[in-house]
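All protein chains but one are shown in place.
For reference, chains read A and B in written order, and residue numbers begin at 1 within each chain.
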Amino acid sequence: MTTEPVRLRRTLPRLPDRFAAFGAVLLLLIVLAALFAPWLAPYPPDELRPLEALLPPSAEHWFGTDSVGRDVLTRILYGARTSLVIAVAVLAASATVGVTLGVVAGYAGGLVRDVIMRVTDVFLAFPALLLSLALAVVLQPSVTTVIVAIAVTWWPWYARLSSSVAASVATRSYVDAARCLGVPAPKIVLRHVLPNSLTPVLVQLSLDAGGVILTAAALSYLGLGAQEPAAEWGLMVEQGQDLFTTNWWVVTFPGLAILLTAFAFNVLGEGLRNALDPRRAVIR
Amino acid sequence: MPRYLARRLGQALLVVAGVVTLTFVIMRMVPGDPAVAFAGPKASPEELAAARARFGLDDSLPAQLWSYVRDLATGDWGTSLRTRRPVRDDLFAAFPASLELVGAALILAIAVGIPVGVLAARYKTKFPDFGVRVGSMLAVSVPVFWLALALQTVFASNLGWFPVAGEYDGALDSSSPLTLWTNITIVDALITGNWPILTSTLWHLVLPGLVVAAYPAGVIAQMTRAALIEEAGQDHARLERALGFGETSILTRFALRPALNPVLSLIALVFAYAIVNGFLVEAVFNWPGLGRYAAESIRSLDTPAIAGVTLLVAVVYVLANLVVDLLQGVVDPRVRAR
Partner (left out) sequence: MRWHKRLLVAGVTGAVALTASACAGGQVRGADKTPRPSASSGSSAPAAAQANEATFVYAPNLDVVTDWDPATSYSNENIAMANIYESLTRYNTETKKPEPRLATEWSSAADGKEWTFKLRQGVKFHSGKELNADAAKAAIERTMKLKGGPAYIWDSVKTIEAPDASTLKFTLKYATPLDLIASSGYAAYIYDADAVEQAKDGEGDAGTGPYTIDAWNKGKETELTLKAFDDYWGGWTPEKYRKVAFRVTPELTTAWQLLQNGEVSFVQRLNPQLFDKAGATSGVQTTQTASFQNLLLLFNTGNGPLKDVNVRKAIQLALDYDGLAAALKGAGVKSSGLVPQGLLGYSAEQAPAQNLEEAARLLSMADYGPDLNELKLTLTYAQGDADQQLMVTILSSALKKLNVTLQAKPLQWNAQWDQGKAKKQDIFVMYWYPDYADAYSWFLNVFRSSEKPEFNLSYLNNPEIDKAIDALPELTATDRDKAEQSYADLQKKILQDEAAAAVPYVQTYQRALSAKVEGYVDNPAYPNVVFFYDLKPAG
């Protein structure tokens, strides 16, 4: 699919795309919030004040308090850490595994490629949330479980993507030349095939981060992810859902936090894709 | 074409075989003894042994896998630990409701997504385009479970415009009983002319349907927009422009058809995605489908049921992909050659 990126690049506007820039700024703010949560947060994250439970938003508590009197804003700031850590860990793990397998498959071709790609197909036949669900039931609920469960369903996309890129790179004449000169296969893969596969993978990573965050939040919402007293947005929605009609702030703000973060990643990812790799599908 | 068909079918079968193996592995990873869970707390050693034999737990792993496959093939999908009914029957009872919800949502998503995508492509970089880009981005970024809770609270609980939960008003079961043919309520109500249940179901469908439709609508709009913009840059569009066609008619009369091809394959992907997303929505709206069944099974550590749901959805996913590929093969000969 990405065989002729150069010709196609002309058909769509390149960066700077203001919309994408907006996403980047938003994301930067979220990352800063996560990094500086201990300094920004007005209260300690798990200080319980049952007598101040369910206070509506006010000057003291901008986003109100939850059912045990914790400051919702504080927990949202700390929740950004959890979400970003999950996203980074999942993407790093699945990209490493996926790209390695994909590049090997794409470069080697033949039987190796067939075997790897058929295994990939099997994993691709499970919608990510479904397999994560099944796995998360088997494993003890925790943030680590979420990371493992999502990574297991995510790597095949990178394998498929990088194998097609690698396959096309492997047929280029300079690779042929290197092969003729007797350069060993691992070296060719490292020096030529891998670097050329990275651009689409990077684009895909930025597009995927939003999806990972949504999936992680969904797993925590189902009680299969982060555990009390951890601050996690999906968990916060789950804990507050019965209070939505009476104490809207307990549910509304964590939900908005998930929405904004996923939105920022998606907008940035789309901008990057339009600029670097416009022919890739909108979703997988 | 027959060769393409055979190859594609072979691939699908291979994937299904892999899915079965993977499900089996996951089930065997469960800590604890399924025989104890099945036979109950008061089981005697003999009953336990019988349960073990029933599940083949004393056999080697490959033998267990083989009997698992054989049981699946003969229609024995195991017995739910929670409902104590055959998983197959449970799935059969729940799946039509999910199909109904996801089907309605997809129709809605297509009906909204494609025109909106056309609109954005027509007014590229203008305000409508910007609105569609932001809107579709929000639609794909919103956590469904939260959207479901929010819509339910605002439009059902607070404003009372729509029913809070359920598939249709349960009272109608007595005043206007539904005769089942397909098990899909809305279809059965339609073919038997049961208007009270039909209208009640449609009314109950609005909120969960909207929530499930959000993601597919956003994706379809983005895809349509991107494909149209690309088509509009092709040589044929230049020719049409030279012939004096306006931008709108170039988009709708010439560019839309070829642009729909990628959108079609997208819909298959989105379909399976929507079923799983629907899981989260069904729990909120108490929709009697697979998602509610899965959620209850998870909370009961009901592994046979979870495996059943996983397998069923994966197979549906494979089938959906297969159908779309074959359709594309019919529509576009180039696909067959690939």
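As a convention for this text, a contact is a pair of C-beta atoms (placed from the backbone, for glycine too) under 8 Å apart; a residue touches a chain by one contact, two chains touch by 3 or more.
Computed from a predicted structure; not experimentally measured.
> In the full assembly, spell out which visible chains the left-out chain is touching.
A, B
> For the chain left off this view, which of A:100, A:168, A:199 or A:227 is in contact with it?
Candidates A:100, A:168, A:199 or A:227; residue touching the omitted chain: A:227.
> Determine which one of B:6, B:25, B:63 or B:180 touches the chain that has been left out.
Candidates B:6, B:25, B:63 or B:180; residue touching the omitted chain: B:180.
> If the hidden chain were put back, which of B:16, B:49, B:65 or B:93 would touch it?
Of these options, the touching residue for the absent chain is B:93.
> Taking the full complex into account, find the residue in B:11, B:234 or B:300 that is in contact with the omitted chain.
B:300
> By the contact criterion defined above, which parts of chain B meet the unshown chain? Give residue numbers in ascending order.
Interface residues of chain B facing the absent chain: 31-32, 36-42, 81-85, 89, 92-93, 152-153, 156-157, 160, 164-166, 170-171, 173-175, 177-181, 183, 284, 286, 288, 296, 299-302.
> In the full complex, which residues of chain A touch the absent chain?
So the residues of chain A touching the missing chain come out as 46, 48, 50-51, 53-54, 67-69, 140-142, 223, 227-229, 239, 241-247.
By our rule, only the chains that are shown with their structure count from here on.
> So, what's the distance in Å between the C-alpha centres of chain B and chain A?
22
> Would you tell me which residues of chain B are touching chain A in their complex?
That would be residues 11, 14-16, 18-19, 21-23, 26, 29-31, 125, 130, 133-134, 137-138, 140-147, 149-150, 152-153, 157-158, 219, 222-223, 226, 229-230, 233, 262, 266, 269-270, 272-273, 275-277, 279-280, 284, 294-295, 298-299, 301, 303, 306-307, 309-310, 313-314, 317-318 of chain B.
> With touch defined as at the start, can you tell me which chain A residues reach chain B in the complex?
11-13, 19, 118-119, 121-123, 125-127, 129-131, 133-135, 137-138, 210, 214, 217-218, 221-224, 234, 237, 241, 244-245, 248, 251-252, 254-255, 258-259, 262-263, 265-267, 270, 278, 281-284
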